[in-house]
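Note that one protein chain of the assembly has been removed; the remaining protein chains are unaltered in position.
Now for subunit A:
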Amino acid sequence: MFDLSGKTALVTGASGGIGGAIARSLHAQGARVALSGTRREALDALAAELNGAAVLPCNLSDAEAVAKLPGQAEEALGGLDILVNNAGLTRDTLAMRMKDEDWLTVLEVNLTAAFRLSRGVLKGMMKRRSGRIINITSVVGVTGNPGQANYASSKAGLIGLTKSLAAEVASRGITVNSVAPGMIETAMTDALNDQQRERILANIPAERLGKPEDVAACVAFLASQEAGYVTGHTLHVNGGMAMI
């Protein structure tokens, strides 16, 4: 089940906790992966673990670099079957204090880059009559979150992008889905103090934070042949904190 042998995948934000777990998971299922991100050393270290992995550093706020990335991945891997738009950043602050730059940077990297990369990979996928695009959104894209007007908007935007693209290309054997993590153990949640952590846990029926691997397993499923009839969906991975 969920075998990805012979498949190729590009994962953005692969130097982060969730992105790294996704790359490992796709690789474990047999896929060859291209790792994109901004931290070259972290990407190189991950690539050393994953046989045949390519490293393609890219600043996703640079439109020209983003335009080149799909071609670079196709060249490095000999085609591209799976795109995982995982990269994302936060610039949290209350909306009343949020600067245009905080808003625009988050939208550019989290949403616009995902659109540009999707557009870039679709041509090849259309020709091959198969492909998988998986966007990593967030529970806050559906629930909202104070201090994250920019981030939540970008993640809600990804859900709209997912559904629209899914409808456009479903007839060509290409699926487009989202995975929406809740609170996952990463560098970001490591920074929480005990009190914050307790308050969060009180709202998670599973009584634990998620692990990057919990998210990665869902991505591997959606990337697989077996998920071929699932498209336009948002798969929530949040231990029950929001049943939506």
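The rule is simple: a contact is a pair of C-beta atoms (placed from the backbone, for glycine too) under 8 Å apart; a residue touches a chain by one contact, two chains touch by 3 or more; residues count from 1.
Heads up, the rule we're going with is that contacts and distances are computed from a predicted model.
> Would you mind picking the UniProt name of the chain not drawn here, from "NADH-quinone oxidoreductase subunit K", "Sulfate transport system permease protein CysT", "Acyl carrier protein" or "Monovalent cation/H+ antiporter subunit C"?
Options "NADH-quinone oxidoreductase subunit K", "Sulfate transport system permease protein CysT", "Acyl carrier protein" or "Monovalent cation/H+ antiporter subunit C" narrow down to "Acyl carrier protein" for the missing chain.
> Touch as defined at the start, partner being the missing chain; which of A:R40, A:K127 or A:R208 qualifies?
In the complete complex, the chain left out is touched by residue A:K127.
> So which of A:V109, A:A149 or A:V169 would be touching the chain we can't see?
Selected residue, touching the omitted chain: A:V169.
> Residues of subunit A in contact with the chain that isn't shown?
Subunit A touches the missing chain through residues 123, 126-127, 168-169, 171-172.
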